[in-house]
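Contents: one structure, followed by commentary.
For chain A:
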Amino acid sequence: MQLSREDLLKAYRDMRTIREFEDRVHDEFAKGGIPGFVHLYAGEEASGVGVCMNLDDRDKIASTHRGHGHCIAKGCDPKAMMKEIYGKRDGLCGGKGGSMHIADLSRGMMGANGIVGGGPPLVCGAALTAKTLKTGGVAVAFVGDGGSNQGTTLESYNLARVWNLPVVFVVEDNGYAETTASAWSVGGSQKKRAEAFGMPGTEVDGHDFFAVYDAARQAVEFARSGDGPSLLHVKLDRHYGHFEGDAMTYRAEGEVEKLRQDRDALKIFRTKVSEAKLLETGQLDEIDAEVKELIDQAVAESEAAPPPGEEDLLTDVYVSY
Partner candidate 1 sequence: MTKIHPVVMPKWGLAMAEGTVVEWHIVEGSEVGAGDDLLDIETTKITNVVESSHAGLLRRQVAAEGATLPVGALLAVMAEAEVPDAEIDAFIADFNANFEVAAAEAEATAPEPQIIDAGGVAINLLRMGKADGPPIVLIHGFGGDLNNWMFNQPMLAERHSVYALDLPGHGRSSKDVGAGDLTMLSTTLLAALDTLGIEAAHLAGHSLGGAISMQAALDNPARAASLTLVASAGLGPDIDMDYIEGFVRAGRRKEMKQVLQALFADPGLVSRDMVEELLKYKRLDGVDRALTAISGAVFAGGRQTGVLGHRLHELGIPMQVIWGAEDQIIPAAHAREVPATVKAHVLQGAGHMVHMEKAGEVNALIEDLIAR
Partner candidate 2 sequence: MSNKSFRQAINEALAQEMRRDPAVIVMGEDNAGGLGAPGEDDAWGGVLGVTKGLMPEFGRERVLDTPISESAFIGAAVGAAATGLRPVAELMFVDFMGVCFDQIFNQAGKFKYMFGGKAVTPLVVRTMFGAGFRAASQHSQCLYPIFTHIPGLKVVIPSSPYEAKGLMIQAIRDDDPVIFLEHKVMYDDEEEVPDEPYTIPFGEANLTREGGDVTIVAFGRMVQFSNQVADKLEKEGISCTVVDPRTTSPLDTDTILECVADTGRLVVVDEANPRCNMATDISALVAQEAFGALKAPIKMVTPPHTPVPFSPQLEDLYIPTPEKIEAAVRAVAGA
């Protein structure tokens, strides 16, 4: 294990921040404070954080409609994110993007994406930039099991292979494309799909931060060293519905309660680091309290923040027009 104590604390803090952020958005959305469509990442934290812990400032990611977790994992400011989700002027995107288009290019986060399968071609482009300008950067496409069936994704596998791009495709398979089970909607296997395009594919337990971290480290090194693209098939679970307001009638009775009990990435992480005596429970509790305070502040500040004004409607369409 190559992770330092600081790395472990950071990993836990990021995962906890995502969880707290999403749980809180869930609550606030239910109270009517948040407009629009919101898709929550709670339950999938180990994937975003396990992958992004291997990335640095040179590297880019493209996300999905379920993008809050990837944002936080790539270093975006949770307070500015919360304001964005509330549609406020000081939000990360000035209140013009919202949950589905949350982005911070200065952090290498190329955006959540309202179009399923929208990200992989963009990531090929980011990787092309890295390759052409020789920055040493790597680009990561997060895509869901639903997005894995889009032509854009499959075309991107091929393009990344034939252009030999430094790309990692991370298929986050939470078992459902909206209401439809991936067991039904995905033909063949993700791993074999990757192999069919001439790139390595690895199946990963997405509840286990350490498993994701290790697999991602290999994939990122593979890309960075010029060997081209690879794919991680990360199996995980979402704690909430497809979007907020989804009654999840398609899920089995007790399914969510059971996975929260047995397969919660944060619980698994705590258990592992405690058993291995890598971190003390007290430290983790301290992080929990700090993160809770941060998110409390984020929500309070977001509620109080001014919305954009009429003068903001027409700006930011073009650089010049």
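Going forward, contacts are C-beta pairs under 8 Å (C-beta built on N, C-alpha and C of every residue); 3 or more make two chains touch, one makes a residue touch a chain; residues count from 1.
Candidate selection criterion: all candidates are chains of the complex that A comes from, given by their letters.
Small disclaimer: the values here were computed from a predicted structure and weren't measured.
Undergrad: Thinking of the complex as a whole, which of 1 or 2 is in touch with chain A?
TA: 2
Undergrad: If you look only at chain A, which of its residues touch candidate 2 in the complex?
TA: 60, 62, 91-97, 101, 103-106, 110-111, 113-115, 118, 120-126, 128-130, 132-133, 139, 151-152, 155-156, 158-159, 162-163, 315-321
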